[in-house]
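Worksheet for the structure shown next.
Omission of a single protein chain aside, the complex is shown with its protein chains in their original locations.
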């Protein structure tokens, strides 16, 4: 968590683009989540399998995000987060003439494990250790 | 939103089938959502990677839907919606001898953007404009 599934047109992104996009996404959580919590999966789809408004499409990026560790509940904070994302990803989407849509779902903290371990609660010593070492460890 | 992920056996659908299926799905939201809100993604899976009840399967269609803009909370309305979907998709599933399963999850309105814009609330002037023009615009 967060898990980002990015559905995109075939050949929209080079491997270097993917690294840069993932790096910016990691940045959204910088300072409060371990880097390795951030999962970004790129899945290309041919136009015939990617239908927006009923039309086969080769200029659309669809991003589904799942948040688990931290929920964003305050509407102003939700808006700030979404605007920040839009701004940072713009060079890879809007500025390349691609349309896009994104949404975030939230799932229960208690039904989440990393390498079989329950991730530590935010602000605990274990949480800091995971962040500093950038890997999970028993606690 | 809605986002429809359709996992299907390889070669189950022609490109024309996909267009027709997507068109029917757009129809489920006709009159209250802009057409371009409706995203339908087709993802083929080989039998060895598609296991139902532990068995590799080439006759099953699994549909995951995510609703954001509008929630369906009344049980009678939920049933009507699900029945309508089943009826309209039958020619592409049951009537072709395919088994299938579908579920809908619902995610928060505040964590959703289209081309970086927060979609307008239902029934507002901006909502009507988006629907009429079939594209997002600042408001």
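The chains carry the letters A and B, assigned in the order they are written, with residues numbered from 1 in each.
Quick note on the criterion: a contact is a pair of C-beta atoms (placed from the backbone, for glycine too) under 8 Å apart; a residue touches a chain by one contact, two chains touch by 3 or more.
It should be emphasised that the depicted structure is a prediction, and the values quoted were computed from it without experimental measurement.
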Residue of A:31, A:108, A:123 or A:138 touching the missing chain in the full complex: A:108
Residues belonging to chain B that touch the chain removed from view: 7, 43, 45, 48-56, 60, 62, 64-65, 72, 75, 78-79, 81-83, 85-87, 90, 94, 99-106
Residues from chain A at the interface with the omitted partner, ascending: 1, 3, 15, 18-19, 22-23, 25-26, 34-44, 66, 68, 105, 107-108, 110-116, 118, 134
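Everything that follows uses one rule, which is that only the chains that are shown with their structure count from here on.
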Rounded Å distance, chain A centre to chain B centre (Cα mean): 22
